[in-house]
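Note that one protein chain of the assembly has been removed; the remaining protein chains are unaltered in position.
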Amino acid sequence: MLGKCMENVRTRVPLVHNITNYVTVNDVANVLLACGGSPIMSDEPEDVEEITSICGGLNINIGTLNKRSIEGMFAAGKKANELNHVVLLDPVGAGASSLRTNTAVKIMEEIRLNVIRGNISEIKTLALGSSTTKGVDADVADAVTEENLDAMISFVREFSERTGSIVAVTGAIDLVSDGKVCYVIRNGRPEMSKITGTGCQLSGMMTAFLVANPENQTEAAAAAVCAMGLAGEIGWSRMQEGDGNSTYRNRIIDAIFHMDGETLEKGANYEVR
Amino acid sequence: MLGKCMENVRTRVPLVHNITNYVTVNDVANVLLACGGSPIMSDEPEDVEEITSICGGLNINIGTLNKRSIEGMFAAGKKANELNHVVLLDPVGAGASSLRTNTAVKIMEEIRLNVIRGNISEIKTLALGSSTTKGVDADVADAVTEENLDAMISFVREFSERTGSIVAVTGAIDLVSDGKVCYVIRNGRPEMSKITGTGCQLSGMMTAFLVANPENQTEAAAAAVCAMGLAGEIGWSRMQEGDGNSTYRNRIIDAIFHMDGETLEKGANYEVR
Partner (left out) sequence: MLGKCMENVRTRVPLVHNITNYVTVNDVANVLLACGGSPIMSDEPEDVEEITSICGGLNINIGTLNKRSIEGMFAAGKKANELNHVVLLDPVGAGASSLRTNTAVKIMEEIRLNVIRGNISEIKTLALGSSTTKGVDADVADAVTEENLDAMISFVREFSERTGSIVAVTGAIDLVSDGKVCYVIRNGRPEMSKITGTGCQLSGMMTAFLVANPENQTEAAAAAVCAMGLAGEIGWSRMQEGDGNSTYRNRIIDAIFHMDGETLEKGANYEVR
């Protein structure tokens, strides 16, 4: 029951530690508050271990990484592992530079990750060592489509099996797999790609969903993806003439703010394969 | 006259130097512009002394502190003290980690502060060395309520007397004391806690209010608290069906943008004890 996963977030108010980029960090904080979680941000290596200790989950996003914050990611990640906290990696721009690719790979090697969530170009980079990444957006050549769906499901399932992490690939069609089942999700709107940070927001929110649903992590990850996509649909339906991507950004977070378990349950558009 | 305090901000256009966190910094800048002030941000130790010199006040917020920005906080604070500028400390997350607590305490020891503004958990940490801080939000166990109001007023008044700083504790009921009088303020809406950074915004705006009202600093601090709370009420009254925390954030800043002295005077809900 995806709806129950969302209700658990509202009831349990998970505290999420975010080491994330400075581009979209405000929206990540607001969407965490909107879904019922509580955000805290800290990237200073001397600060992160204590901060992550009082949280339930850690969201690592490498969108504007620097040497200091990379050190913070490893310190926080290791402490979170020690405490058996949920850890999510969002490998923003993996494939676009060596520093990003190598940092993401090293995090995968040294930190036990509950979830890896990215666009298909980023995930391909991590899984295959190559992709056609174009900056921080997925390349169209990499897209998950109805035509290549079966192959993509196998790819994601295998990568999940190999890493031991839930893998969430988001795009026009979203895939969430734990190595066994694979959720195929068709919520969302293409216009969401015209807003910076919907992926970053999803990563923050997904971390909260996993913290609040320790016994149903795969379902919780899928629920977060459905919630974000559904919010994109609800937000779009409230757009008025002249509204553009900036207003749309607000309306999506607003839709998360009002979403309850029943709305999510009814609006989620997915199949389990 | 609280209204006059706000009018002075619009007339005098105080320039405020902010060393603040990257989560809510954009909203801090926009609320400063909305109230009639002018914001500038700088945290590089080599840059802060000159920047603070051309300003009238300094707003230090430790929300995403790092070693470099901590150095900047001390350099800017000492220069601001030298020039007799207004200095405000917002000890975000004091109590949540040693680095945050120790940095806030050291700032209190080494920099003369006109105001310390935080939630009750943060202020208790600084005053008593302990609290039940839960991340960056106040813990419910610490809340100022009608039941414990007298004791809380005494606590805030004593802490103000001991430190020589105006102390502003914000929450469901806000307290502002200079060691003698204590403003008890009941403006605001509970939904404001679902937006990241209303506290940070208040700290930026309060710094501007103090700069523009050098002879009525306590009243200026109380006026800023009332203005923020009243903006929360006005913003909420303009919410339409489906609007959530992201739209509410805009509406609060919008309400500050339109607030004049008369509106503040009429809408302020406070008593002086």
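Letters A and B mark the chains in the order given here, with residues in each chain numbered from 1 onward.
By our rule, a residue touches a chain if its C-beta (ideal position, glycine included) is under 8 Å from a C-beta of that chain, and two chains touch if they have at least 3 such contacts.
Since the structure is predicted, the reported quantities are computational estimates derived from the model, not experimental observations.
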item: Residue touching the undisplayed chain, where the options are A:R100, A:K124 or A:R238; value: A:R100
item: Residue ranges of chain A at the interface with the undisplayed chain; value: 21-24, 26-27, 63-67, 93, 96-100, 134-137, 194-197, 242-247, 249-250
item: Touching residues (missing chain, whole complex) on chain B; value: 15, 22, 25-27, 29-30, 33-34, 38-44, 46-47, 50-51, 54-55, 68, 234, 238, 249-258
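The rule is simple: only the chains that are shown with their structure count from here on.
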item: Centre-to-centre distance between chain B and chain A (centres being mean Cα positions), rounded to whole Å; value: 33
